[in-house]
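The structure's right below; bear with me while I get my questions together.
For this view, one protein chain was removed and the others were kept in their places.
Letters A and B name the chains as they come in the text, with residue numbers starting at 1 for each one.
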Amino acid sequence: MIERYAALIRNAWLVDLQYRASIVLWLLWGVTEPAIALGIWWAIAGDGSVAGYARADFARYFFAVMLINQLTIAWDSWYLDRWIREGDLNYRLARPLHPAHEAVAENIAYKARTASVILVVWLLVAAAWPAVRLPFEPGRWAITAVAVLLAAAMRFFISFTTGLLAFWTTRATSIMELHAGVSLFLAGRIAPLALLPPAVAGVAGVLWFRSMLAFPVDLLTGAVHGTDAVLRGLAAQLVWLGVWIAAFRLAWSRGIRRYGAVGG
Amino acid sequence: MPALVTAEQLSKTFQVKVRDPGLRGALRALFRPRYRDVHAVRDVTFRIEPGEIVAFLGPNGAGKTTTLKMLTGLLYPTSGRVEVAGFVPWTGGPPFKRRIALVLGNRQQLVWDLPPEETFLLNRAIYDIPEADYRERLAELVALLELGDVLQKPVRQLSLGERMKCELVASLLHRPPLLFLDEPTLGLDVTAQEAIRRFLIEYRERHGATVLLTSHYMQDVTALASRVLMINRGRLLYDGALEALVARIARTKRIELVLGGGGGDGNQVTAETLAAFGEVKSFRFPNAVLEVRREDAPATSARLLAALPVADLSIEDPPIEEVIRLAFARGVEEDE
Partner (left out) sequence: MRAPRWLGLLGAFLRLNIAEELQYRANFVASVLGTLFSMATALLTLALFFHHTTTLGGWDYWEIVVLLGVFNALTGVIEAVLRPGIGQLAGEVRSGELDLVLVKPVDAQGFVSFRRLDIWRITDVVLGLALAGYALFRLGHTPSLPQLAAFGVTLAAAAVVVYAIWVVLMSLAFWFVSVENIAVLFDAVYEGARYPVSAYPGALRFVFVYLIPIAWTTTIPASALTGRLRPELALVAALVAGLAFAFARALWRAALKRYAGASG
C-alpha cells in the first residue's frame, strides 16, 4: 500500500508541476479572501479593538487562516462530480484500487506544495511586519499540527462525500456551494468566531464547522486558553472525523450501487 | 473446461426522461417530467471460452457497451446472470479487477499532461507488478506496438493512434487473462487501426488472452474475430463465425470486371450491355461491378468471359457492411 501511495503522490506531484500557473492562481484565491476580510476588519478596528481583537490580532488571525485553510481545504467534491458526470470514474472503478486513495494522494501533493509557499510568504512578511509574528512555541505548534491534520482529514471526507452526491443529483455542486457559504461564517473564514453573535458561534462549535478551521487557527494564534479547552476541541475534531468517515462509507456503498444501476 | 465468460438471459433496462422538442416541450418537461424504459440489453445469452477473440458488432446504441459494462462490473444487470473468470463481476472486487483490462475508446486513463511512462509506473504500483516483470512486459509491449521514443513525450502531444497504443500498454502491464476493449479503433486512421489489430492478434497468440471487443467497424471484425456476436436494439441476433453469417445472409455475389485487352473494342461496352448479365452496381470504364445470385455466379462469369473483352474477373462476396446492414434490417433468418 505504501508503494501505491508513493506512486500516486509522485504522479500527483508531477501533474501539479505541469500546472504551476494554475496552482499559483488557486493560491492567490486562497490568499485574497482572507486579505479582503483583513482589510475590512482593519478599517473597523481602527486604533481600538473589536471584541478583543486589535489590528495586530486580526492580522495574525487572517494569516493563520491563509495557511491553515490551504492545508485543510479539499477540492475533491468538484473532481468527483466531474469524474462521475464525464465517465472518468469507469476506468478507475475497473482498477483494483479505491478511487479515494488517488484523491488523498493528490491532496497530499497539492497541499505540500501550496502550503509551503504560504509559509514562506508568511515568514517574509513577518520579517518586515511585526504584527504578524507569532511567538516561538514548539509545543503549541505541535498540537496545532495535530489539529490541522484532523481538520484536513475531516474536510477531505466532507468533500469526497458531497462529491458522491453526484451519483444522485446533477446539482451536487450547489450543495457544495451551500456548505462553503455556510462555512464562510461558521468555520471562521470571514471573522474570528468570537465576533459572531454568541448563538451563531455556538452552532459552529456544536457542529463540525469550528473543527474545520477556526479551532486549529485559534490554537495557532493562542486564542485557545487552558488544557481543558484544547482537549475538548481535539475531541470534537475526532468525533466529527468519525461521523464524516461513516457518512463517506455510507455514501460510497449506496452510490456505487446506484451507479451500477443507472450507469455513468 | 468451464467457460470463461457466461451470460444467461442478461438484461439491462434504463429509465430515461422524455422530452418533447422545442420550447414548449422543454417547459413541460420542467414541471412534469415523464420517464420511459429503455431496454438496452434484452435476454442476451452466450458463452466464451478462454483464448477466443470475440467481437460484439452492432450499430451505435445497440447495447454493446452496456453489455461490456456488465461484464466488467461497472453496471449490474436488471435480470439474468453473468459470470466472468469465476467471479460475479459486480461483486468481484480487487481480485476480479486484477484479472481484467478495460480499454474505452472514447475515454483514456493516461494522465494527460505527463509522458505515458508515468501512467505506466502508476499502474505498476496499483497492480503490484514486480520490477522485473514490469520491465520485461513493457519492453515487449513497446516492441509489439512499435512505440519507440513516444514514451517520453507528454500524452497531450501524441497523436490519437499513439495515445491508443499507449492506452493498451497501460492496460496490459499486469498481463490480465481477459481483455475488454470498447471501440478500440474509434477515430483512428487506417494505419493505426491496422497496427492495433495486428498487435491484438500477436498478443493473443503469445499470451493466450481472451479478447472481447465491441466495434462498429467491419474491418475490426474481419481482421480479428473468429466469432461475431451481433447485437441490435439490445438483442443478440447472431452468434457464430463470420463466414457462416455471410453465407447465410448474402444471397448474392459480386462479379468484378476489368474490361479491355484481347479484342481491343472494350469501349463499345455500355451499361446496358452489362445489365443483360446482372445488376450493374457500378460502371466506370474499364471497371465494372455486377451483382448476381450466388448460384448463378459461375455461369454468368463464363458468359461474360465469352461475350465481352474482359481483362480481369473475380467473384467476391458483397461488402460485409452490406451483409451486416441486411442482417440488422431483416434480423437473421434461416437460409432457404
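Couple of notes before you dig in:
As a working rule, a residue touches a chain if its C-beta (ideal position, glycine included) is under 8 Å from a C-beta of that chain, and two chains touch if they have at least 3 such contacts.
All of these numbers come straight from a predicted model, not from anything done at the bench.
Interface note for the absent chain: among A:Ala115, A:Leu195, A:Leu234 or A:Ala251, the touching residue is A:Leu195.
One of A:Leu178, A:Val239 or A:Val262 touches the chain omitted from the figure, and that residue is A:Leu178. Residues touching the missing chain, restricted to chain A, are 18-22, 25-26, 28-29, 32-33, 36, 39-44, 50-51, 169-171, 174, 177-178, 181, 184-185, 190-191, 195-197 (touch as defined at the top).
One rule holds in what follows: only the chains that are shown with their structure count from here on.
Chain geometry summary: the mean Cα position of chain A and that of chain B are 47 Å apart.
Per the touch definition, chain B reaches chain A in the complex via residues 14-15, 66, 69, 72-76, 90, 93-95, 97-98, 100, 102, 104, 106-109, 111, 113-114, 118-119, 121-128, 154.
Residues 3-4, 6-8, 10-11, 14-15, 18-19, 86-88, 90-97, 259-264 of chain A are the ones that touch chain B when the two sit in their complex.
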